[in-house]
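Everything on this sheet refers to the single structure shown next.
Excluded from the complex is one protein chain; the other protein chains are retained at their positions.
Per-chain residue numbering starts at 1, and chain names A and B are given in the order in which the chains are listed.
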Amino acid sequence: MKIDVELKNVTKKYGEIVAVDDVSFAVERGQFFSLLGPSGCGKTTTLRMISGFETPTEGEIFIEGKPMTNVPPFKRPTNLVFQNLALFPHMNVFDNITFGLRIKKVPENEIQKRVKEMLELVRLPGYEKRKISQLSGGEKQRIAIVRALVNRPAVLLLDEPLGPLDLKLREEMIVELKRIKREVGTTFIYVTHDQGEALTMSDKIVVMNKGKVVQIGTPMEIYEKPKSKFVADFIGGTNFFEGKYTDGAVEVDGLGKISIESGAHVSKKTLLLSVKPEKICIGKKLKKVDNIFDGKVTESFYQGRAITYKVLLENDSLITVVAPSYGMERVFGIGEKVKVGWNKEDARVIT
Amino acid sequence: MKKTNILWAIVVIFAIILAFSPITILFLLSLNDSPALPLKNFPTTKWYEALFQFPGAMESIVNSLMVAGVTTLVAVVLGICGGYALVRTRFVGKSFFTGLLLMPMVVPYIIMGISLLSFLLRLGMEPSLITIIIGHILLAIPYATLVLTSRFIGFNISLEEAAMDLGADRLTTFRKITLPLIMPGIITAAILSFIISWEDVAMAVLLAGSQQTAPVFMFSLVTKLPKFVPILTAMSTIMFAFAIVLAILMRKAERFSIS
Partner (left out) sequence: MNPREKEASQSPKTKKIELRGILLVVPTYLWLIVTFLIPVISVLMLSFAELHPVTKNIVSFPTMNNYLTLFTNLDYVVVLLRTLLLTVAVTISSVGLAYAVAYFITFKILKNKYTILLAFQAPYIASYMMVLLAWRLLLGRSGVINSLLMSMGLTSEPIELLGYNAFSVWLVLTATWFPWLILPIFVSLEKIDRSLLEASQDLGASPFTTFLKVTFPLSLPGVFVAILFVFIPTIGEFVAPAVVGGTTGLMFGNLIYDFFLKGFRWDIGSAFAVCLLCIVILAVLVLFRKIGFEKLMESL
C-alpha cells in the first residue's frame, strides 16, 4: 500500500493563533480521504499546506514519498479544485482546461485526446468553445474538476466544492464525484464541513476540531464508534447519558439503569454513553428491547422518510429519536406519553 | 525571490525620484541665490521679495483664485442638476446627453481652446478672465457631473420617501435629507473642479487677455522673459503651500460632512 501524502506533526501558526496543531496522517494511493470538521477547525489550512499555498510552521509534508514542505505550488504533483472554482474568466472552457497541460508542454494531439476524454467523463462533451460566463453552476463545478484532473496529478485536492450548490445538484454531484473517482483512480483529498458528504464518499475520514486531529477512521468507525464526545455529537448528532457504572449497567440519576454490553471494559466509575437517535425505538408499548423508559413527546418533525421526535424523559433530559415512517401508523402528538428504548449493543461508551 | 525584490525597489525608487525630485529642487532653489545648484547663500529670501514686487505676479494668484472659485460654483451646481436628472428622472436622449457630456474629456485642450477662443472673439468678446472662466467651466462640468451621478446612484431613495411620508414637502426634503447626504459628493466635485481650474495652463493660456491667472503668468514669463524665471520658484512654493492648506481644509470639510 503506497502512501501518497503524509503529514508529520504539522503545525501552522499565524502569530499567536494556532490554526493547525500537530496534525499527522497518511493518505494511501487511490483513497478518497476527507478532512471533516466545523468552520475554523483548520481543515482548509491543512489542505492549502498540502497544495503549497501555505508553509507549515513546524512539521513536514511528504508527497509520493518526497519531502515537499517548502516546494512552491507550481512544482507539486497536486492539483486543487478551489472553493470558488477560480475558472479564468478571460479564457474559454478549452483554454481553461488546457492551461496546465500547455505549461508542461504536452504535445498537441495528446492535449486534444485528454480534453475529449475528460469532457466525456464529466458528461459535458463538446463544451470546448463555451465561455465560462455561459456555464451553469453544476457545469462550472465539473469544468473546475476537469481542469485539475486533466493534468493527471498524483493527488486531487478539493476544497468544499459542493458548498454553493442546491440540494438536488449536490446529491447529483456526490454521485458524480464517486463515479469519477472510480474511473480515474486518483487519490482524492476532500475538505468539507458537511458530514453527510464525508460519510457518503470517503474511504477514510479525519475529523478535526480547533486545529487538532480528533479521530481518524472509516465512515463506519467514525459514525458507530466515536472516540470522543465531539465526534459523537458532530457526526449525526447523538444522545448522551452519564452515570455510575455498576455491574453491567450504568445508573443515571432519576432515570434508572441502562444495561450495556458486557464487553465494554471500564476502569472509571462514571461513564458517558452515546446512543444514536435512529437506534432508539419509540411506541406506545415496546417489547424485546433491553432498555425501556417512559417519556413525553415535546416536539415532532415529519420529514418524509423519517420522523424526528424530541422526548422528555423522567429525569428531565431531552432526547432525540429518529423513527422510520415506514410501519408507523401515525405521528405521535405533542404531549403524548410514549415508551422509548434501545438495545445494549446500541449504546456506545465514550471514554 | 530576492532578486525580484531588488528589481522592484529600483523601479519604485526611480518612479519616486521622477515624481518628487523636480519640485523638491524647486523649493530648494527658491531659497537659493542662483537658479542652479550648487547652493550659494542658502537660504535667501531675495526671490520672494522680488516676487512681491514684480508687476502682475501677486495679482495673477488672486485671479487664479477668483477664476477657480467661480468655476467651482457653476460646475458643481450644474453637476448636481445633471446628476440628479440622470439618475432620478426620465427624459428623452439620456445616452446622447451622457455622450455629449463625456466628449470634452476626449478632446485635446488645444482644440477645445482655439475653438472656444475663435468663437468667443467672433461674438465680439475680448479675451479676459471671463473667457477663461467659460473655458474652465467647460472642463469641469463632465467631472463634476460624473462624481455627483455616482453619488446619486448610491443614494437610497426610500430616505426621501420616508421624509415625505412624515410630512416634509419637496424643498424641505431636499434641504434636510438629500443635500446633507450628497454633501460628500458635492465636496469631492468641488475639490475636483477647483483643482482643474487652479492648475490649468493650456486653456487659460489660450483664452487669457491682459489679466492672467498664475499658470499663465508663469508660462509667459518662461517663454518671453526667461531672465526672471527664478522668481517663479518662489511663486511656485507659495502656490503649493496655499494649495496644500486648501486641500487639508477641504478634506476636513469632507470628513465633517460624512459624519
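Basically, contacts are C-beta pairs under 8 Å (C-beta built on N, C-alpha and C of every residue); 3 or more make two chains touch, one makes a residue touch a chain.
No experiment lies behind these values; they were computed from the predicted model shown.
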Per the touch definition above, residue among B:Leu65, B:Leu116, B:Ile130 or B:Ala253 touching the missing chain: B:Leu116
Among A:Pro38, A:Gly59 or A:Gly100, residue touching the chain not depicted: A:Gly100
Touch with the omitted chain, as defined above, among B:Val62, B:Cys81 or B:Leu249: B:Cys81
Sites on chain B contacted by the missing partner chain, in the whole complex: 8, 11-12, 15, 18-23, 25-26, 29, 35-38, 78, 81-82, 84-86, 89-92, 97, 100-101, 103-104, 106-112, 114-119, 122, 134-135, 137-138, 141, 145-146, 161, 164-165, 195, 198-202, 205-206, 214-215, 218-219, 222-223, 229, 232-233, 236, 239-240, 242-244, 247
Absent chain, residues of chain A that touch it: 51-53, 72-75, 78-80, 82-84, 86-90, 99-100, 103-104, 147-148, 151
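Rule of thumb we're sticking to: only the chains that are shown with their structure count from here on.
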Between chain A and chain B, centroid-to-centroid distance (C-alpha), Å: 61
